[in-house]
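For this depiction, one protein chain was excluded, whereas all remaining protein chains were kept in their positions.
As written, the chains take the letters A and B, and residue 1 is the first residue of each chain.
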Amino acid sequence: MKHLLSTLDLSYQDAISILDTAEAMAAVGEREVKKLPALRGRTVVNLFFEDSTRTRISFEAAAKRLSADVINFSAKGSSVSKGESLKDTAQTLAAIGADAVVIRHGASGAPARLANSGWIDAAVLNAGDGTHEHPTQALLDAFTMRRHWAQLHGTPSQGTDLKGMHVAIVGDILHSRVARSDLWLLKTLGAEVTLVAPPTLLPFGVESWPCKVSYSLDETLETRPDAVMMLRVQAERMHSAFFPTVREYSRRWGFDDVRLDRLDTLGLDNTILLHPGPMNRGLEISSRAADSPRATVLAQVSNGVSVRMAALYLLLSGEGSSQRTTQEVSAQ
Amino acid sequence: MDLVDPQQAAAAARTVLTSADIDRVLTRIAHEILEANKGGTDLVLMGIPRRGYPLARRLAAKISAADPTLDADAITGQLDVTMFRDDLAHQPTRPPHPTELPASGIDGKVVVLVDDVLYSGRTIRAALDALIDLGRPRAVRLAVLVDRGHRELPIRADHVGKNLPTAAVEKVRVRLTETDQPAVDEVVIEGTA
Partner (left out) sequence: MKTATPAPAAQPILSANGTYLIRGASLLGAQTADLLIQDGLIAAVGQDLEAPEGAVTVEAAGLVALPGMVDLHTHLREPGREDAETVETGTRAAALGGFTSVHAMANSNPVADTAGVVEQVYSLGLKSGWVDVRPVGAVTVGLKGERLAELGAMADSRARVRVFSDDGMCVHDPVLMRRALEYVKAFDGVVAQHAQEPRMTEGAQMHEGDVSAVLGLPGWPAVAEESIIARDVLLAQHTGSRLHVCHVSTAGSVEIIRWAKERGINVTAEVTPHHLLLTDEAVRSYDPVYKVNPPLRTESDVQALRRGLADGTIDIVGTDHAPHPSEHKECEWAQAAMGMTGLETALSVVQATMIDTGLMDWAGFARVTSATPARIGGVRTQGRPLESGEPANVILVDPAARRTVDPHKMATMGKNSPYAGLELPGQVRATFYAGHPTVLEGALNGPRAAAAEETPWIG
């Protein structure tokens, strides 16, 4: 693995390897000294063209726990907002000696451009691009689900996958990079996925995706999912008339108290509720649901650091992972 | 990474420790450890993956047999040193192994690091760093099945199963029933001239 751009092109072996490594990393987070020297002397740049404090601090914590030097480059208020091109930014980062670039960008495919254009030789980690993918979010979701699934089966999670697990992903699938990354990864790991959304918020051609599609959250709950992932609703979608009102959306596709109680009635004691955050309480998820023991929101956040440590470690170790180090070696 | 042609290797391989030899030297080391520690008090065995860990378990079983007050499981742990290596950028990516501390922890304990082969000493350097991040042992000792020489750091073992003078081109291969296929216990030298 040279880059982490999407979960669509992540093999089963690579996915398991990242999740297993993340398990080892998770142990570090529970220690007094939460630091490993693995990436000492390596430079990780967080290149954020979109604001996302959560994702940035998660990557920052991950890189720092591995002893990397971290440079945060927020495109807002910088030369980028004054029209500097992605190419110039990339070449600047290359000149600074970045070993890895964690990029968040509003344009789908910007990380792939960075990785494949030859402008910079660093490892590229996609931290969310447009409406394309958000692979580390999917990995942390899968990590959270795998721990839950392994625990239910009384096995250690190391080396296991999600075979037999049924996951419902609910909300704005059309614009969600999380939904895409989740779907590909969960399928790779053997889970069954149902996408639940209003028809206007499903992508054209969704019939060809490897999943079930439902317009009804209630009907989907009757199919006894093991995990329900609620996606954030972007209020601005309303202006494009994807749905009539926020209230109507919430009634039909929100995880409200009635649906929370329905899980109990159905005897789904082990069904968990995931949300990538930040949550719109009372819109796609009720406060009671968000605070219930089923919700894994906080576990997802801490698992995010472990998964990102794993990704950074796997991308930045190994032969040829550093141009400069290789040159030093040949000079010896 | 075994890139040697197996047939060629077999032709050039020489067994230096058989299954019986390994069991015998582990018994000896177990007794040496107890003797050096003046009993089993505060003793902890930390195996370095992959083969150091089963060796540590075997040693713990033998120690517990000699001193039944000691619970073998309670004094054995696994110490992953991957993240502390100094060659991460020059070797194929190594997935880390879990680190597992014994229930009693390592603070104030006498920690015996256990590994299969002592060579450059760099793994043990990494292990010492890894250990320090986990706590503060009273003392750290080192037990290895084989010491093949060629040290690159000022490190020596306290307990050695067998000193094995080797040439740098030779490979010392340890196989253990817990970790290897075929599941045998043996130590062989390959690539002998």
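Here, contacts are C-beta pairs under 8 Å (C-beta built on N, C-alpha and C of every residue); 3 or more make two chains touch, one makes a residue touch a chain.
Keep in mind that what you see is a predicted model, and the values were worked out from it rather than measured.
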Chain not shown, its touching partners among those shown: A
Check each of A:H3, A:R180 or A:R308 against the chain that is not shown and name the one that touches it. A:R180
Selected from A:A27, A:A94 or A:A107 as touching the chain missing from the view: A:A107
Given the full complex, what residues of chain A touch the hidden partner chain? 8, 85-87, 105-110, 112-113, 116-117, 129-133, 177, 180, 203-206, 208-209
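In this section, only the chains that are shown with their structure count from here on.
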Centroid from C-alpha atoms only, then distance chain A to chain B, rounded to Å. What do you get? 39
The answer for chain A against chain B in the complex is residues 17, 20-21, 23-25, 27, 31-33, 35-38, 66, 158, 313-314, 316-319, 321-322, 325-326, 329
Which of the residues in chain B end up touching chain A in this complex? 80, 82-84, 88-99, 129, 133-135
